[in-house]
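Working notes for the structure below.
In this view, the complex is presented without one of its protein chains, the others remaining in place.
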Amino acid sequence: MRKCALANKNALLAAMAKTAKLYVPVDGADEKSRDVNSRLAGAYYAEWKDGTQLSKKLNTTRSPKDFFFPQTENMMTFKMTGKKLEIFDTRREHEDFILFGVRACDVRSFTVLDNVFLSDPVDSYYANRRAHGIIVSMACNKPAGTCFCRTFGIDAADPEGDVICWEDDAYIYLTAKTEKGEGLLNAVADVTEDCADDAADAVKATVNERLDKLPLADLKSDAFGGGKTDTFFNDPAWNELSEACLGCGTCTFVCPTCQCYDIKDFNTGREVIRFRCWDSCMYSDFTMMAHGTNRPNHMQRFRQRFMHKLVYYPENNGGLFSCVGCGRCLSRCPISMNIVKVMKKLGGNENAE
Amino acid sequence: MQTVTRDLLLQKACELLDAGTVNRVYGWQKGQFDYDVTPAVFSSREELEKDFVYNDFCGANFSKYLIKETAGEGKILVFLKPCDTYSFNQLLTEHRFDREKVYAVGIPCDGMADIRLIEEEVGEGVTGVETDGDKLIVHTLYDGDVKLNRADYLAERCRVCKSKKHVAYDELLGEDGDVVDSARFDEVAKLEAMTPDERFAFWQNELSRCIRCNACRDVCPACTCEKCVFGNPKSGVENKAVSDSFEEKMFHIIRAFHVAGRCTDCGECSRVCPQHIPLHLLNRKFIKDIDAFYGEYQAGAEVGSRAPLVDYTEGDMEPGEAVASVDERGGKDA
Amino acid sequence: MQVNENFKPLIVAFCCNWCSYAGADLAGNNRLNYPAEVKIIRVPCSCRVNPMFILRAFQRGADGVIICGCHPGDCHYTSGNYFTRRRMSLLFSMLDYLGIERERTRVEWVSAAEGAKFAATMNEFVEQVTALGENKRLEDLRCKQ
Partner (left out) sequence: MQRIGVFVCWCGTNIAGTVDVVKVAEALRTEPGVVFSDNYQYMCSQAGQDMIKDAIKEHNLTGIVVCSCSPRMHEATFRKTAAAAGLNPYMVEIANIREQCSWIHKDMPTGTEKAIILGKAAVAKVNLNTPLTPGQTPVTKRALVIGGGIAGIQTALDIADAGFPVDIVEKLPTIGGKMAQLDKTFPTLDCAACILTPKMVDAGQNENIRIFSYSEVEEVGGFVGNFSVKIRKKARYVKEDICTGCGLCTEKCPQKKVPNEFNLGMDNRRAVYIPFAQAVPKVATIDPNYCTMLKTGKCGVCAKVCTAGAIDYKQKDEIIEEKYGAIVAATGYNPISMNKFDEFAYSQSKDVITSLEFERLTNAAGPTAGKLLRPSDGKHPHTIVFVQCVGSRCSHDASKGKEYCSKICCMYTAKHAMLVRDKYPDTEVYVFYIDVRTPGKAFDEFYRRAVEEYGVHYIKGMVGKVTPEGDKLKVLASDLLADKQLKIDADLVVLAAAIEPDKSARPLATMLTASMDTNDFFTEAHPKLRPVESPTAGVFLSGTCQGPKDIPETVSQASAAAAKVIGLLCKDKLTGNPCVASSNELMCNGCSSCEKVCPYGAITYEDKEFRMPDRTTKLRRVAKVNEAVCQGCGCCTVACPSGAMDLKGFANEQIMAEVDAICK
C-alpha cells in the first residue's frame, strides 16, 4: 500500500494526469459562486487540470458509466454520391484515461455493464473505451442517507477497481488491485510513499460503522433474484407503485447500470450519421416495432425497469443484481418513486417497516 | 410551517369519502424520509391514515394527474395549492379533463422547502427534515440536528410566489390569499440586462447540463400532447438524447415556445430537473414579454381565457420593435 | 470579432405566396439585384412558418432567417400575419435572451407591389448578417463540413 499526504494531492493527481487523461469529480460551481444552479446540479466528472478542486460531494449526479457508454456515440456514417452508397467506419482506438474517485457502487456498475456489453457478441465501442480506462476508486467516508449499496453486497469501505483509495484527515492511501492499477501506482511512485497494508483499516472501520447506521441499512435483497419472475410479475402492487410515475427518463439516465440504447440516423444533408443514444424503458416508444410496442401501458414499462434490476438481470448473470444502491434515483426522481420503495412494497416481510 | 395540517386534510378527505362525494383522494404519500413524498391515489380511510402526509415537501402539482384520473369511475378529491389551481384552470381551458369528475379542495400554502438547498447546506447525510415554526430541523448522519431558517430554504418558485389566491376550487380549507406582487421576473430582467455574450455563456452553461430525461416535459401540466413532437420521428425535431449542443437549445426553445401563453409558471419543470437547470427562466421570459408586449396575462387565471399566442390586435408591436423594447425594460428593471 | 472577407452568409427567406413571393417576383421582373445567398421558400402565408423551421434552418447552417408576409391588415387570410407578428416577436425575443444575435432574424412586410422594397430589404439583411459572420451560436456541428 502506498500513501500520499493530502497536502500533496495535487501533485499526486498531476502525476496521474501525466500518464493519461485524468477525470475527477468536481462541483458545478464553487461555494462562493452566484451560480446557484450549477452548484445545486451537483458534482460531475471533468478533466483534471493543475489546481482543479475536487468535489467534496459523495457522488456525481451523472454516473461515470458515461465514460464507457456515453449518452450518444457515433457508430458509422453513410454517404450517397449520386446513386452510390458508401459506408465509413468511424471507430478509432480510444485514448487512455483515468477515472479518479469512483465510488464502490459505481465501480460495481461497470461489472454490471461488462456482463452485457463484453459478453458475446462483444460491443466493440464499449470494449474499446473500457480497455483504455483505469478506475481509481475511493472508499465512502461519509455515505449518504440514500445509500444502500450493502443491500447488494457492495462494500463502500473496500471498493473494487484498478486502484483503491482511502482518505483520512492526513493521507490518501492507495493500493492496486490489477495490473493496470500497478502500472499507475508505479507511475506515481515519486509522489507517494510506502505504508503498511493495514494503514487504511481505521478508515475502513469508520466507514463500516457508518454503513451500519444508514437509514436503509436494513434493506434486504434476499426476496429478489433469478427465478422470481412468477412471484412478482403479476403483483397488483405494480399498479399502485407506477400510478404517479411520469414516465420520464430521469432514473434511467442517472442510473449507473441502465444500459438500453436506441440506434438512430441523423441526416446532415451531406451524410447520414448512424449513432446510438441512451433510451429508457420508461418511454412509451421504447422498442417500438412495426407491430407496435410490446409494453403498451405505463405500469408494464415501470415494472420492466424494476424487474430487470431485481429479477431478470440476476437470472442471466449468476445472481448479480443490476442495482448498485447508489441512491441517485432516490434523490432525483421527480415524484420520489424509486427502487427502495418498490423493494419494500414487494419484498415481503423482511423489508416491512 | 403549513397553516393547514395533515390532520385537517385527512379529516376532510375521510369526510368526503364517507359521504360518498368522492371515491378516491389524490394526495401525498409518505416516503422513506420526510422529503421524498410521492403523489398517490388513496381510496380508503385506512390507506389515508397509514400513508397520507402533508408537510413542507408536498410541492407536486396534481393538476396534470387529473387527466388520467378522471378517466376512472366516480369523482376524485384533489388537494390544490394556490399555484396548482392555475394549472387546473388551464387544463380545463384546454378541455383536458372533465371538471364534473373532480372535487377540488383548495388548501393554503406557505411555500414548500427545497431539499437540494438543504443538502447543499448540511451535506448529503440528511435523514429527515421536520418543521418547527419558522425553523427547519434537519436530522443528519454526521452533524446531529441542524436548525435552519425555513424561509431561506424554500424552493425558488415559493420565494417569489405569484399568488396565494385560489382561482378554482369546490371547497376551500382555511383562508384564501391574494395575488402577490412578486419579484419573479427579477432574474429574467438581470439576464436581459447582460450583454448577448454573457447571456449566451449563461445559457450555454445551464443547458449543457441537460440529459434530456424529459422530466420537465413529463411533469409539465401544459405538456399534455398525445404525442410530443420530440418523440415523433416525423416532426423533424425528434431526438432521444442530446447529440449536439444545438439540440439542447432546440429542445428547450421549442418546449418553452409550445407552452408560451399557456404556462402558468407553476415551476414544476425546475423543481424536477435532475440537473437543476433554471427552466423557469425560459418560461418566465415568455410571460414577461407577453405582459410587456400584449398586456398582462396570467394563464389559468380564468377558464376559457384566450392565450396571447392565439390572439392578436391590429396594433401589436412589430418583432423588431418588440426585441428592441426589451433593452429599455431590461435596463430599467435591473 | 474577426471578419472573414470571403464569408458569404446563407439566408433563408420564407415568403408568403400572396404578397411577398409576388414582391420577390416583381423584384425579378424589374431586374433588381440582391445577393444569391438569399434562397426563398414559398409558404401560403407567413403564419405557416413554424419556429421549428427557423431553428431547423439555423441548425443546418443558415446564418440568417427572414420571414416576409403581407402588410398587417392585408393578409390574404385576413389575420395570418397578425399571428406571425406575435409568434415571431416572442421567438426572436427568446433567441435574443439566449444570446443569439438578434440581427440574424427578421420579419418584413412586403407587398406584391414592393419589388424594390424586397430587393432593398434583402440587400440590407445580407449585409447585416455578413457583418455578423458565421452563425456559431445556433449551429449543429454535425451539419458543418
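Each chain gets a letter, A, B and C, in the order it is written, and its residues are counted from 1.
Note that a residue touches a chain if its C-beta (ideal position, glycine included) is under 8 Å from a C-beta of that chain, and two chains touch if they have at least 3 such contacts.
Owing to the predicted nature of the structure, the values given are computational and were not obtained by experimental measurement.
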Task = List the shown chains that the missing chain touches in the full complex.
result = A, B, C
Ask   = Who touches the missing chain here, C:A24, C:C68 or C:V126?
value = C:A24
Note = Among listed residues B:R45, B:R96, B:K135 or B:R329, the absent chain is touched only by B:R96
Ask   = Which parts of subunit B are in contact with the chain that was left out?
value = 71, 93-96, 224-229, 232, 234-236, 258-259, 306-307, 309-311, 314
Remark   = subunit A positions in touch with the non-displayed chain are 80-83, 267, 269-270, 292-293, 296-297, 300
Message = Considering the whole complex, not just the chains shown, which residues of subunit C touch the missing one?
response = 10, 12, 17, 21-22, 24-29, 31-34, 36, 39-45, 47-53, 56-57, 60-62, 73-74, 76-80, 83, 87, 119, 143
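FYI, only the chains that are shown with their structure count from here on.
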Key: Gap in Å, rounded to a whole number, between the CA centres of subunit C and subunit B   = 36
Remark   = Note: subunit C sits from subunit A at a C-alpha centroid distance in Å of 46
Key: Inter-centroid spacing, subunit B versus subunit A (mean Cα positions, whole Å)   = 30
Message = By the touch rule stated above, which residues of subunit A touch at least two different other chains?
response = 266
Contacts with 2+ other chains: residues of subunit B = 243
Remark   = Within the complex, subunit C is touched by subunit B residues 188, 191-192, 196-204, 229, 235-237, 243-247, 249-250, 253-254, 256-257, 260, 282, 285-286, 289-290, 293-294, 308-314, 316-320, 322-323, 326
Ask   = Tell me, which parts of subunit C touch subunit B in their complex?
value = 51-52, 55-56, 58-59, 72-73, 79, 82-83, 85-102, 105-107, 137-142
Note = Within their complex, subunit A touches subunit C through residues 266, 268-270, 273
